[in-house]
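In this view, the complex is presented without one of its protein chains, the others remaining in place.
Read from first to last, the chains carry the letters A and B; within each, the first residue is number 1.
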Amino acid sequence: MAVDASATPRAHGPARAFVDAFLRHKGALASLVVVALVVLLAIAADVVAPHSPQVQYRDAVLRPPAWAAQGSWRFPLGTDPIGRDILSRIIHGARYSLLIALSVVALSVVIGTAIGAIAGYVGGTVDLVVVRLMDVLMALPGLLLAIIVVAILGPGIVNAVIAIAVVFLPHIVRTARAAVLVELSKNYVAAARLAGAKARFLIIDTILPNCMAPLLVQAALSFSGAILEAAALGFLGLGAQPPTPEWGAMLADSREFVLRAWWVVTFPGLAILIVVLALNVLGDGLRDALDPKLRRS
Amino acid sequence: MLEATGLAKTYRVSRGPLRAGAALRALDGVDFTAVDGETLAIVGESGSGKSTLSRLVCGLEEPSAGGLRMDGAPLRADPRLVQMVFQDPYGSLNPRKTALDLIAEPLRINTALDATARATAARDIMRKVGLAAEHERRYPHMFSGGQRQRIAIARALVLRPRVLIADEPVSALDVSIRSQVLNLLMDLRDEFRLCLILVSHDLHVVRYLAHTMLVMYLGRAVEQGPAAAIFARPLHPYTRVLLASTPTATIGKRPERIRLRGEIPSPLDPPAGCALHVRCPFAIDRCRAERPLLRELDGRTVACHRADDPAIATFA
Partner (left out) sequence: MALLEIRNLTIEFETTRGVLRAVEGLDLDVEPGEALGIVGESGSGKSVSLLAAMGLLPPTARVRADRLAFDGRELATLGARERRRINGGAMAMIFQEPMTSLNPCFTVGFQIVEALREHDGISGTAARSRAADLLSTVGIPDPAEALKRFPHQLSGGMNQRVMIAMAIACRPRLLLADEPTTALDVTIQAQILDLLAELRRAHGMALVLVTHDIGVVAEIAERVVVMYAGQALEADRVETILARPRHPYAAALLAALPERSHGSARLATIPGTVASLLPPPRGCRFAERCAHADARCRDEAPVLTRSGSTVIRCHKPLGARDA
């Protein structure tokens, strides 16, 4: 029997192909570096931060940043209204922001994918009910929905995580459902069915691994959204509670001093901006690398 | 031996929230017999119902009427008995699995073999279809179309089914690769004594491979029987048109020139009487009024009122 020994030159699996494509996106690479840096800072916060985020220096209240008049390098970014070092608080705050975002994404993706996949697979009334439910959730403005959930559950970081997860859930459900519907009609699913696969095997083993691309992109973009939502809730006093150095809460603490001491809101705000921007560009890079249609050849 | 009796499939098509659903008769009562070690060809164009028929036989869908028997016993969807190879080599393989995993998957689902035993069985069938050890860890996108079809064939045969349905197995492949895959199918049919059911619109392939054939139009069987007899002397006008429309790569050997009028009607609204009568060049009043039944004629069965009418016959 003639053995057909040839194959296309690309001798890499899907994972390697993805890495290659991702590395070509310069913006995404830069963002990856930024995000990695932030993560490192968050992990090593205790070591890197010059001061403890909680200690109040009564003699150094509202000091400006080091380069301004009356500033000193003891407090590089200045101090807040009760004398805490802003730089240290920002570095520790990275932990909270990242942890909150991670929890939100993990929760919403796991639950959302399950709901979306089942709805897409089973179809019929189940699908109809799920879709309508998600439509209702999406009809409410995100922040409003989060506030409602927190109002029901009570303020605090854990409840803030749940609230934001609820806000993001419908989007994940939609993405998962759409991806599953697209794959369902493909012949390799019919072939698996023909091989005797039942529903559970089909969804988990056959279909979902091929739906990863849009879900991963959604997750990456949700990450940055979660940080923003957490900051918003923190700012409203519904998320992290004082004295937690969460970036949004830091903004809330110092609201009244904006005009007198610009640095108390600017630096936490900048931190949010930089991280969210980096995550968004990273998400774009992921999408470009994972979605062959958008890939530049 | 696989026998089908009265297979039919009707779908309900929604016509909006306010109207009752319409009945789409994709398949309207088809019988056939497929013998071990032989090839039954199912021939038809789009809308003929041949794809629906193959889905019913392999169990992907349930028939609305009729049934299947294997060696006399009723047959329901069983991956260990009936398997199928799909037309497109690109979409029928899971892009995230290696060739070895894909081929071993039916074993994983249907048997209690451990991983090593599965791999051995998968390797064994891979050799038979002409794939080498270096192919085992590769992903579908790294293979050519012909190789992917080999993977699909290997996967279909790893459970050693009795029946293999090949749905247009080579239509999507380059011409120079087709004969490789067709030879492979013939060899495997002989080696495993398969009932090979070949669904194809390419009459040259059918003529070469098939022992028996079934010509379908709009969900009905119009002519069926030994392929040699039908090709030598096609009786049904539709079969004649199919043969006349198939281009041949030989100058001078022109089959009769006979064409159908117009387009295939919608299966939602099939013509009364004989399904072909609106397009048939030989239609008479009786064709409009009365649906022709399959009858034995000249060594095969044909569903046409004028099949034995010398006025419309061409060659002897």
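FYI, a residue touches a chain if its C-beta (ideal position, glycine included) is under 8 Å from a C-beta of that chain, and two chains touch if they have at least 3 such contacts.
Note that the structure is predicted; figures quoted are calculated from it, not measured.
S.K.: Touching the absent chain in the whole complex: find that residue among B:Leu242, B:Ala275 or B:Val302.
M.R.: With B:Leu242, B:Ala275 or B:Val302 as choices, the missing chain is touched by B:Leu242.
S.K.: Check the options B:Ser14, B:Ser46 or B:Thr116 and report the residue that touches the missing chain.
M.R.: B:Ser46
S.K.: Which residue, B:Gly146, B:Pro161, B:Pro270 or B:Pro292, contacts the hidden chain when the whole complex is considered?
M.R.: Checking each option in B:Gly146, B:Pro161, B:Pro270 or B:Pro292, the one touching the absent chain turns out to be B:Gly146.
S.K.: Where does chain B touch the missing chain, residue by residue?
M.R.: Considering the whole complex, chain B reaches the absent chain at 45-46, 144, 146, 174-180, 182-183, 186, 201-205, 207-209, 241-242, 244-251, 259-260, 262-264.
The criterion applied here is as follows: only the chains that are shown with their structure count from here on.
S.K.: Taking each chain's centre as the mean position of its Cα atoms, how many Å separate chain A from chain B?
M.R.: That pair's centroid distance is 50 Å.
S.K.: So in the complex, which bits of chain A are touching chain B?
M.R.: 1-8, 10-11, 13-14, 186-188, 190-197, 201, 206, 209-210
S.K.: Residue numbers of chain B touching chain A in their complex, please.
M.R.: So the residues of chain B in touch with chain A come to 58-60, 79-80, 83-84, 86, 88, 91-96, 105-106, 109-110, 128-132, 134-135, 138-139, 141-144, 146-147, 150, 152, 155, 159, 180, 184, 187.
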